[in-house]
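The structure appears below as structure tokens.
Yeah, one chain of the complex is gone here, protein chain that is, but the others are all in their spots.
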Amino acid sequence: MTDFSTIDITEAKKLLSQKKITATELTEFFIKQIEEKQDLNCFITKTFDTALKMAKRSDEKIQNGSDIGLLEGIPIGMKDLFCTDGVKTTAGSKILENFVPFYESTVSQNLWRNGAIMLGKTNMDEFAMGSANTTSFFGNVLNPIRSDDQKDLVPGGSSGGSASAVASGQCFAATGSDTGGSIRQPASFCGLVGLKPTYGRCSRFGMVAFASSLDQAGPITKTVSDAALMLQSMCSYDEKDSTSSKKLIPNFSDYKKFDLKGKKIGLPKEYIIDGLNEEIKKKFDHCVNVFRDCGAELIDISLPHTNYALPTYYIIAPAEASANLARYDGVRYGLRENSENLDDLYQITRASGFGDEVKRRLIIGTYVLSAGYYDAYYLKALKVRQLISNDFKYAFEKCDLILTPTTPNVAFPIGEKQSDPLEMYLNDVLTVPASLAGLPAISVSAGNNNKNLPIGMQIIGKPFEEISVLAAGSAIESSKEEK
Amino acid sequence: MSFFIDGNTGKWEVVLGLEVHAQIKSNSKLFSTASTEWGGDPNTQVELVDCGMPGALPVINEFCVNQAILTGLSINAQINEKSIFDRKNYFYPDLPQGYQISQFEYPIVGNGFLMIETEDGEKRIGITRLHLEQDAGKSIHDQDIKNTLIDLNRSGCALMEIVSEPDLRSPEEAALYVKKLRSILRCIGSCDGNMEKGNLRADVNVSVRKPDSEMGTRCEIKNVNSIKFIQQAIEYEARRQVELIENGKEIIQETRLFDPNKGETRSMRGKEESHDYRYFPDPDLPPLIISKEKIEELRKSLPELPDEKKSRFISEYNLTNYDAQVLTDDQYVSDFFEEVVKNRDPKLVVSWISVELFSFLKKNDIELSESKISPKKIANLLDFIISGKISNRQAKELFEPYLKSNLEAKDFIEKMGVEQVSDEGEIEGLINRVLQQNPKMVEDYKNGKDKLFGFFVGQVMKESKGKANPQIVNKILQDKLA
Partner (left out) sequence: MSIDNSIVRKVGKLAKIKIKESEEKKLIDELNNILGWVDELKKVDTEGVEPMLSVFNESMNMREDKSDSKFSNDLITKNSPEKKAGFFVVPKVVE
């Protein structure tokens, strides 16, 4: 069997259209990969029968040359946060262990309509709360890249299963969700491309909600070109989502025609902190040069409230989550721990069904909204969010794009940073601000460190200017190849 | 006349505020497309939002927004151009999301008022606000010994919560307020106002105080679903509070339920913990912005409201305040009246509708809108009275059987054989016969016994089996005896 793990979607589409390969061949290949790489624990549910049926349909369409979708015949992984009709959807949680939706999320629906093939539901941190995929009820996900001393490394989170699956060649691409960095950070840890579009680009209908004002679906892919194709297939205006944007959806692949010459790239001083990992700094500097070589202008900018982004996020996200997860009560679906009275039913079911990290955040979220604390915490956080958003607005008056490292670190061994939740939260320090401001942001691999671990660079763009963000990502990607 | 509770230590004033929940008469729910029809099989009118499924999202129903605005306009209220939806968080099995989407700090409608007609004249009752919110599902406690059963058909239906100022001072005023509000809602069509079906219900806030003193602690009586019960609940609760205070006890601010069987209020168990609802703006919904143009457009589309109609009835039909009030209380009745009164004497129509017809309806315990009586049915009968073919008295006697029969007025009167005799010649003949048969009486009358006139009239009526037109009898008899 040909090794399809070395090609990307863009290449595969060419081969499919040239009838050099079939969708069924591709699907069979990835099924075998998934079966061989189970130790990475990327998939919670495998849908091989369905995948083969979908592949057959794609092959028919390609044969007839009719009705060919943008991702026709392309096998992908679907993060287990997206409700898939008739297919178990767990959000990585015990409380939804056996939940089978009878409806489909808009994002997954769009992908199937575009001809993509569902290989299975990928593993994730429970309810998307985590940065290392170590909080899933279904076990940790491993990064396919191992440390020099052969330790198991985290793939990042919460879309760890998706990132690891793509990086290990178990699928061409996978969907992720990003609330505070959950697409970009695992992409960075696994040497991939992760794109969080502008808030409102992708519909949240059928997406298990974590923090409604922050959640966004997006692709995790091997290349920028693939990311554009995936995003194109995923996003749509959805009248079933009141926060879905009506803004015109461009052809994202037009990033290839976007000229970086004369564009201004902002370098925020608050992100290039003292004590930033040396090798990450080196890669950052390299990217600065890449942009200079493209003819872009580099300017120093300031995003003064950057340091307050994480605390702001860790008030707002848990607060929204505390309400979004109140529905998991054992009554209408999901886990139920039977008891004699209603109160116990609720309390014991939720204590049993939720993991520690989720519980922690729900307690914080409930606390910051409760009487007496609302003004000091939640209301305050909303105001600081405004200031953070304003920082970007003012910065974007001076520049077109912003360059930062994606994470302050590289993939770390599983088991590290587990003693203190705060340590884990700090993984998100560089990704959270763009989430709070709802801006499009991409993480692209800028090469590896001297231990062969991937380093990711982040580019943040103006609202709805994903094309510029993709173009900048592509410039970094090309330079990596040259090295 | 003021209402007081007579306690051991003197008179106590009752201070009342009502929170009325009116279910909007829409086809689909506030944030989902599920049907709002009444009486469906359990859990068959449920969309994802209504049962709190993962990934469900709310999308607002424009009709419901419009109804809230129209209702606000009809209670003279300020329409807020920007309002926000908030989540009200608490756990209860009929609340599937674990929160209710409501409006807390920025409701769609602000201050307003309505007028009620009390015995002492008009009284202005202030309204603090009106906001939109989701209704909860139904918990059924009496179908299973160990369990409560949940039906979410009602979950997510659109409610308007209308909060009054604590301006009401008696059970009677509370009843008038609800009736007025209901007639307004029915008039504009935003709510059926059917309390038995539960699409209009009231939470009653009751406190007592000695006149001119500070407001007392209030208790809330939840979900009272009939006007009669509202009055009973207030009476009971006010007395309960007076008794407690006079016995040196404190009123605990709490939520209570009215038990119609016992006529008492009791504390609600299981909800004693003071609720911390942790309201925060719902991130799934942007702010609701309503343009001035939209408000004007809706204002222009308002039908004639009950107060306007009442004023018009008084001036156009020359009715008394009382009559006009009775006829404009209900949209159906006022439309009915206006149909019948076309080209007919309003005074006659009023007395027939508000006295005769209403008595019939009350006796048979049925609403006019539920009866199969058409305006034409009444109008036809009245035409017979107006033309003199039957007398008013005859018509009154025959009214009930007429209403119950399927016959048209003409056929019914014929069948009953009661067509009044108005032919002057015929009547003259009858009169002549009566006078001939009673010569002594005629002489007595001519000699001054005026009272005998009535005797003669009675005899003529007897001869004619009650059919003779009394006015004509009088006229001719007078001529003859002159």
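To keep things simple, chains are lettered A and B as they appear, and every chain counts its residues starting from 1.
Rule of thumb we're sticking to: contacts are C-beta pairs under 8 Å (C-beta built on N, C-alpha and C of every residue); 3 or more make two chains touch, one makes a residue touch a chain.
The model shown is predicted, which means the values in this text are computed figures rather than measured ones.
Trainee: Of the residues listed, B:152, B:221 or B:357, which one is in contact with the missing chain?
Mentor: Result: among the candidates, B:152 touches the missing chain.
Trainee: Could you tell which one of A:92, A:200 or A:433 touches the chain left off the display?
Mentor: Residue touching the absent chain, from the options given: A:200.
Trainee: Which of A:9, A:220, A:301 or A:384 touches the chain that is not shown?
Mentor: Among A:9, A:220, A:301 or A:384, only A:384 touches the chain that is not shown.
Trainee: Contact with the hidden chain only, please: which subunit A residues?
Mentor: 98-100, 102, 199-200, 213, 239, 242-247, 305, 307-308, 310-312, 314-315, 322, 326, 329-336, 339-348, 350-351, 354, 359-360, 362-368, 370, 373, 376-377, 379-387, 389, 420-422, 425, 436-438
Trainee: For subunit B, which positions touch the chain that isn't shown here?
Mentor: Subunit B touches the missing chain through residues 26-28, 33-37, 41-48, 51, 59-65, 84, 91, 93, 139-141, 144-152, 257, 268-271, 273, 276, 278, 281, 283, 285-289.
Note that only the chains that are shown with their structure count from here on.
Trainee: Within the complex, which stretch of subunit A touches subunit B?
Mentor: Residue list for subunit A touching subunit B: 82-83, 89, 91, 96, 99, 101, 103, 105, 204-209, 211-213, 239-243, 319-320, 322-323, 325-327, 329, 331-333, 342, 346, 366, 369-371, 374, 378.
Trainee: Where on subunit B does subunit A make contact in their complex?
Mentor: 48, 51-60, 87, 89, 91, 93, 96-99, 148, 150, 276, 278, 280, 283-286
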